[in-house]
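In this view, the complex is presented without one of its protein chains, the others remaining in place.
Chain lettering (A, B and C) follows the sequence in which the chains are written, and residue indices restart at 1 in each chain.
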Amino acid sequence: MKKIYVKEEWCLGCHLCEFECAYANSGIGNIVLALKDKEIDPNVKVLSDGKITFAVSCRHCDEPLCISACISGALSKDETGAVMVDRSKCVGCGSCVMVCPYGAVRITKEGTANKCQLCMNNSCGEPLCARKCPNGAIVYEEK
Amino acid sequence: MLLEGEFRNPAGCAISAIFDKTGARFSGESIIDSIAVMRDRSNGLGGGFACYGIYPDKKDLYAFHVFFTIHSARKDFEEYISRYYEIDSSEDIPTRKIPEIVDEPEIRRYFVYPKQKYIDFVKTGPDECVFRTVFAVNTEIKGAYIFSSGKNMGIFKAVGFPEDVGRFYMLDSYEGYLFTAHGRYPTNTPGWWGGAHPFGLLGLSVVHNGEISSYDANRRAMEMYGYKCTLLTDTEVITYILDYLTRKKGLTFTESAEVIAAPFWSRIDRMSEEEKARATYLRDVFSAELVTGPFSIIVGFDGGVMALNDRLKLRTLAVAEKGDKVYMASEEAAIRRVCPSFDKMFYAEGGKPIVYRVKGGKQ
Amino acid sequence: MKKYVLIGGSIATEGAIEGILSADKNADITVLCGEKRPLYSRPLISYALEKKTTDEKMYFHGEDYYEKKGVKAVYAVAEKIDPAEKVIIAEGKEYPYDELLVATGSKPFVPPIKGLESVGKKHTFYTMDDMLELRADLEKGGKVLIVGAGLIGMKCAEGVKEYTDDIVIADMAPRPLPAATTPEAGAIVQERLSSIIDFRLNAALDHFDGNKAVFGSGEEVTFDILVLALGVRPQVGLLKEIGAEVNRGIIVNEKMQTNLPHIYAAGDVVESYEAVGESKRLLQLFPSAYLGGKTAGKNMAGEDSRFLTDIPMNATNLFGVRITSAGLFVGEKTEVTVGEDYRALYTEGGVIKGFILIGDSARAGILTDFIRKKRPIGDLCAKELLAGRDLSVYPAEERRAALGGKYEI
Partner (left out) sequence: MIDYNVAPFEVVRDYDKCVNCRVCERQCSNEVHHYEEGFGKMISDSAKCVDCQRCVCLCPTKALKIVPNQNAFRPNANWQQKYLTEIYKQAESGGVLLSSMGNPEPFPVYFDKILINASQVTNPSIDPLREPMETRVFLGAKPQTIERDAEGKIVTKLPPRLKLSMPVMFSAMSYGSISYNAHAALARAAEALGIYYNTGEGGLHKDFYKYSANTIVQVASGRFGVHKDYLEDGAAIEIKIGQGAKPGIGGHLPGAKIVGDVSKTRMIPEGSDAVSPAPHHDIYSIEDLRQLVYSIKEATEYKKPVIVKIAAVHNVAAIASGIARSGADIIAIDGFRGGTGAAPTRIRDNVGIPIELALGSVDERLREENIRDNVSLVVAGSIRSSADVVKAICLGADAVYIGSASLVAMGCHLCRTCNYGKCNWGIATQRPDLVKRLNPDIAAERLINMLTAWNHEIQEMMGGMGINSIEALRGNRLMLRGVGLNERELAVLGIKHAGEV
């Protein structure tokens, strides 16, 4: 399936992806209105090991532990194989957080789980982080 | 108004040719009939003929056809060439006075051969001597213009419709094995006789229909090689290119055609290795002699004729054979007029030369 | 077409169905379910009671899950297995199988306590029916006594809190969540919740007298509604009687096979391989049930699949206090407190054995992965791992490969 891959050698640590992600998932059409004076909690996070930076978001595993641990059915795979979240089902038990080896699922301040859904759940249709990465460090492709 | 040669003068045209493969000579009458059919491809501002095999008795001498447009010119000219040439004979070219042809200059022909010391001086042979003389006269002697300089051939041209020009020069009284004809449609009216076609140099003559887009690239190349383009016409530069390729570089007419209307790289890349190397070589080495844009030409040369269309075939050129006779013309009608039934008939393909030679080589 | 019969209708069964279908597209699967309901998520009962979710949503893959998967669901209690004939008898009918999964789960443990019969409204809290019955009583109001401060008891209390603040939780253990937490963590949970819940700890129940519970200490607690949450016992009967190897639960290998041919078992009913202690163990966890079932399913369908990464783990949220733990609390302990939060990491020979986090659990899965993979922490400092962690703590090659899509961590 088409997934997000990260080429860390090209990551500039500019953090644009985080803001584009926040915008993409804001449900607001204008990027300024979406981000202005807002604390962002994006599904992609730029991390660093002290030497190099890289963006981390859900890997959409073939056999996702988060789904096998989810007691509420909030996490499931769609037909493409992407791992999606139905936050209306989530009870916020945090089992997914407990098992995700990438630390890519989180419980938001609303108390339910959230994660990257490849912008399938918003109006972008393809991951905005990849489209907007200035240096090809985040790509969305078939492998 | 600028005269021919002072500006570039695009022209549409009619061309036609009749050739006998055995070298048998026939009257110039039929070529007049043929070109006459295409009257509306001309506009009365230029017509002419190249006739091969017409001077059998003086076939080893160079026949200079010369226009004198001012009085002093003839004296200057004769003084000049008598310095370098043995003059066998000279005469006015006989003409028939007709109302359609007016303002004629003095028109004479000279049968000449370079003096030995001139040949020795030039070193590269009598042709080269004539080559130099033609350019010297046409650029340096005011009012004199050599418009034909081959052996056993002659060019006859004037301002007017070609059929009138033919009658004016009494072509019906000449016999040759090859006649080519040209009717001109220049896009303005300089009305200078020298500007009419065919254009010739030594044994070469070219009639041409089209307007080439590579003109200045070709011209500047030719000038580098010592040709002076005084007329700024396509026909002139094509003639020089052919002279350069065949006489100076020793290419065959077919090879020359491959240079002038080179095959596309897409085709070359599909050729056999040997063919590819050859074609690539010719395109690479003679890139400046590639001619682009529309043209159909009929090239007369000593002992043969070549028809050639541009690589995209942007002009039409019909060819027919009947017995030993070969007919070529811009329009099929011009052939049917003089040869109602033929053995075979076809149209020249883009970039594919059609060459006929007199059986048993030169006449 | 292979016949698969799955006894039991919960998470292990779901896992098995997914496992079988992943390997055998046209499998003929029959589920025998004594609990007469379509597949639902048991851990949701407290949330349903608490009204954090609805009864409908408890059918977490939809009430039509079996239909969607093309599975025959028979709501009947399996009474007998005939391994020779390869048939199961349930409520008089025979169900032949090629491969059998026993996922009978467990039952709430109700010890024989004097006077229990005299109690009016008494409940256990394990199935959806339990929840519905309890809710019916709660809606009529009254004081609630929950015996047992384990996870079930505590989650139940959270639900009950929706109906009454008058809750007592009693346990003979000295602290809540005795099994799922460490003494330190348990103490913190107790301290955090004591304002909300009336704990009676170190309290051994002596007997009941109508609506009164009397403890060994002589202390008495009156109540209107009693919930017994004293743990559960695997339902091993079906297999025990045909000679399967059974300890507290049914013993299975890494392929979830019992010692009987063509018979597998998974879920709360089994003692399976546990990766930290590297021994057979009764885990009774949701992910273990699902993954165990899936492993069983794949093997039943002829693949070779082994479940080698099963470890104890638990994530829950009690009255806003988040408790996340994994592995075993053995070896060298490192503790940190970050603001309100308490965190402890247990390591042995440079390998993480277990952890427990009270409060923020962000990216806990990374610690879990260290445990599951027995990945040495190298020069990473335990304190820092507790303070905060992200993908950068993995070896660079592993991280690069994972992000580059060459493999999954």
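The rule is short, and it goes like this: a contact is a pair of C-beta atoms (placed from the backbone, for glycine too) under 8 Å apart; a residue touches a chain by one contact, two chains touch by 3 or more.
On a predicted model such as this, the values are computed, not experimentally measured, just so you know.
Peer 1: Which visible chains touch the chain that is not shown?
Peer 2: Per the touch rule above, the missing chain touches A, B.
Peer 1: For the chain left off this view, which of B:Thr95, B:Thr280 or B:Thr316 is in contact with it?
Peer 2: For the chain that is not drawn, the touching residue is B:Thr280.
Peer 1: Per the definition of touch given earlier, which of B:Val159, B:Leu202, B:Ile238 or B:Val291 contacts the omitted chain?
Peer 2: Only one listed residue reaches the unshown chain, and that is B:Val291.
Peer 1: Looking beyond the chains shown, say which of B:Tyr215, B:Phe301, B:Tyr327 or B:Tyr356 touches the absent one.
Peer 2: B:Tyr215
Peer 1: List the chain A residues touching the unshown chain?
Peer 2: The missing chain touches chain A at positions 9-10, 12-16, 19-20, 23, 31-32, 35-38, 132, 134-137.
Peer 1: For the chain that got dropped from the picture, name the residues of chain B it touches.
Peer 2: Touching the missing chain: residues 2, 7-8, 10-12, 187, 210-221, 223-226, 249-251, 255, 262, 264-266, 277-278, 280-285, 287-288, 290-294, 311-312, 314.
Everything that follows uses one rule, which is that only the chains that are shown with their structure count from here on.
Peer 1: With chains as vertices joined when they touch, what's the shape: line, ring, star, complete or other?
Peer 2: Graph shape here is other: it fits none of the named patterns.
Peer 1: Which one of the chains is farthest from chain A, going by Cα centres?
Peer 2: Chain B.
Peer 1: Quick check on this structure: which chain has its C-alpha centroid closest to the centroid of all protein C-alpha atoms?
Peer 2: Nearest to the common C-alpha centre lies chain A.
Peer 1: Quick one: report the Å distance separating chain A from chain B, using the average Cα coordinate of each chain.
Peer 2: One centre to the other, that is 78 Å.
Peer 1: How far is the middle of chain B from the middle of chain C, if each middle is the mean of its Cα atoms, in Å?
Peer 2: Roughly 103 Å, centre to centre.
Peer 1: Please list all residues of chain A that touch 2 or more other chains.
Peer 2: none
Peer 1: Please name which positions on chain A make contact with chain C in the complex.
Peer 2: By the definition above, chain A touches chain C via 3, 5-8, 45, 47-50, 54, 56, 59, 61-63, 65, 68-69, 71-73, 89, 91-103, 105-107, 143.
Peer 1: Would you mind writing out the residues of chain C in touch with chain A in their complex?
Peer 2: Answer in residue numbers: 15, 41, 43-44, 47, 52-53, 57, 60-61, 286-287, 290-291, 294, 313-317, 322, 324, 326, 361-366, 368-369, 389-392, 396, 399-400, 402-405, 408-409.
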